[in-house]
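Sending over a structure as structure tokens; questions will come in a sec.
With one protein chain held back, the other chains of the complex are shown just where they sit.
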Amino acid sequence: MDSSNLQQPGIFAGLLAIIRRDLLLAWKRPGDVLNPLFFFAMVCTLFPLAVGPSAEQLTFSGPGVLWVAALLSTLLSLNSLFMSDYEDGSLDQMLVSPQPLPVLALGKTIAHWLISGFPLVLISPLLAMTYRMPSAVMGILMLTLLLGTISLSLLGSIGAALTVGLHRGTALLSLLILPLAMPILLLGANTVSLAAANDVYGTGIWALGAYAIASISLAPYATAAALRISNE
Amino acid sequence: MWKFFHQMASPPYFYRLAATLIPWFAIPGLILIAYGAYAGLFLVSMDYQQGDAFRIIYVHVPSAYLSMMAYMMMAVGGGIGLIWRLKLAHAVGAAAAPLGAAFTFLALVTGSIWGRPMWGTWWEWGDPRLTSELILLFLYFGYMALRSSIDDTAKADKASAVLALVGVVNVVIVHFSVEWWSSLHQGQTVFKKGTMDADMRIPLFAMLIGFSFVFGAMLLRRLRTEVLFRERRTRWVRELVLSPEGGK
Amino acid sequence: MEALAMGGYGAYVWSCFGLAFIVTVVIEWRGRVRHNEIYRDIEVRIKALEERE
Partner (left out) sequence: MTAKLSANNLTLIRGESCLFQGLEFALNPGELLLLEGQNGSGKTSLMRAIAGMLSLESGEIFWNDMPVSGQRQEFHGALVWLAHRTGLKGDLTLVENLRFEGSLRRQAKTDPEVIYERLGITRLKRLALRSLSAGQQRRVALARMLMAAVPLWLMDEPFTNLDREGRQLVMDLTQEHLERGGMCVMAAHQDIKIASPIVRVRL
């Protein structure tokens, strides 16, 4: 590994470095990756237990349940996004780093998504199967979850940055982020339902894509501003 | 021009100015509301479809309007506060949030009461405006919860300003996505556009302006409280309190 | 009396107007109470400081 940067490394190097570090940290603590997945699977199990195993009902409510479970599971994992950095002083180091803070915040969020959002997208067909979702619809489910979890992670990073260091962080984070996340849930779940009903579902995909692009380009700035404020 | 703004924003000046301004907002506002309410309740002839139930718009629409205006004010105030470090602008957010939440609540409840004879149910998920209004209420709750959980006022100001700015972008997205969603489910709304006669509209305008004026008066009063609290350690507050006439 | 009944919708219409009135009054009253509390706290603190000097 070349560690003799005689020049100031560019922002792309910084972005990759922080993604790599966070992935390495997650690798050393696999619980952080697995807990949201278990949570996702368990919420999906709760529903048939509560309303009964009728196939018709499960097919009808499957997209909604899967999406709500994905939203809650992402929210659960977001709380720890900046927590350990705040506690061990890494956040201070990020703030005085020559790398722009939005880049570092984006890197951390990307790593978070790779750890919690992406595996969730990968296992979603498995759970969708138990809800008797036709395999043709599963592609749409995965696509909406892919776009949706990216937006959720980015949106949630703003909330995590605002609440880092507060005592009642977890409950507060949900209170801040859930109303903001409602459009994503609404677009995602309804698009899958439309696809399941053989209806036109293009609008929702485009809207989710637009949301994801807008949040990639805007959310890191809000997160950076929030981190500066929270760490004062 | 800049000098004027700076003088406006100086806390002791604003504290006194607001006290003189309050009646100038409150009295015209109350007169307009009195006229609008009387006309809306008794003078305007009833809607041929909805009967007399449509008279609820005279409180529902102004409340819904103010619920969104208050959120806009929080966001604009927060933005100004972050960029120009104007403490008074941050105080606007703190003062407007509970008022906005109250009017959002009012818009929700009146909408629900109106829906009861129309839909036969107190709550209709298919109505996009009520759903958006409910999400707006949650946004207000989040804003106030964040504010109250940060002890340091300066920090609470900045953090909640960021939240309000993110939230205001989201309000627009909520609006469009909920419209799309309700169109999928053949959602119905009782508020139809362009079906109002002029004689129905004039009292509604009176109510809108009247509510806005009264809101202004209430906001100014709360701003005075915020200014007093934030400046409690300063010399001018000390002199104000010790002066023989007091400064409530 | 018939005007007040609003063709059967009276209860709905009047409860809306009444609620609007109550909510506005309550929120304004709470605002005033808070203002007076803060003013009194400041007054007590400053007068206590004055006396010590």
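In this document, chain identifiers A, B and C correspond to the written order of the chains, with residue numbering beginning at 1 in each.
The rule is simple: a contact is a pair of C-beta atoms (placed from the backbone, for glycine too) under 8 Å apart; a residue touches a chain by one contact, two chains touch by 3 or more.
Predicted model, so just to flag it, every value in this text is computed and none were measured.
J.: Any idea which of A:Arg20, A:Arg132 or A:Arg168 touches the chain not displayed?
T.: A:Arg20
J.: Could you list which residues of chain A touch the chain missing from the display?
T.: 1, 3-9, 13-14, 16-18, 20-21, 24-25, 28-29, 84, 87-93, 95-100, 228, 231-232
FYI, only the chains that are shown with their structure count from here on.
J.: With a step meaning a move to a chain it touches, how many steps does the shortest path from chain A to chain C take?
T.: Tracing touching chains, the least step count from chain A to chain C comes to 2.
J.: By CA centroid distance, what chain is farthest from chain C?
T.: A
J.: Grab the C-alpha centre of each chain and report whichever is closest to the global C-alpha centre.
T.: Central chain: B.
J.: Using the average of all C-alpha atoms in each chain as its centre, how far is it in Å between chain A and chain C?
T.: Computed from C-alpha means, the inter-chain centre distance equals 43 Å.
J.: Centre to centre, by mean C-alpha position, how many angstrom separate chain A and chain B?
T.: Result: the chain centres lie 33 Å from each other.
J.: Please compute the C-alpha centroid of chain B, do the same for chain C, then give the distance between them in whole Å.
T.: Chain B and chain C have C-alpha centres separated by 16 Å.
J.: Mind listing the chain A positions that touch chain B in their complex?
T.: Residue positions touching the partner: 155, 158, 162-163, 166-168, 172, 175-176, 178-180, 182-183, 186-187, 190, 194, 203-204, 207, 211, 218, 222, 225-226, 229-230, 232.
J.: So in the complex, the part of chain B that touches chain A is made up of which residues?
T.: 82, 135, 138-139, 141-142, 145-146, 149-150, 155, 158-159, 162-163, 165-167, 169-170, 173-174, 177-178, 180-181, 184
J.: Would you pull the chain B residues touching chain C in the complex into a rising list?
T.: Residue positions touching the partner: 37, 41-42, 46, 51-53, 55-56, 58-60, 63, 98-99, 102, 105-106, 109-110, 113-114, 116-117, 214, 218, 221-222, 224-225, 228-229, 232, 237-238, 241-242, 247-248.
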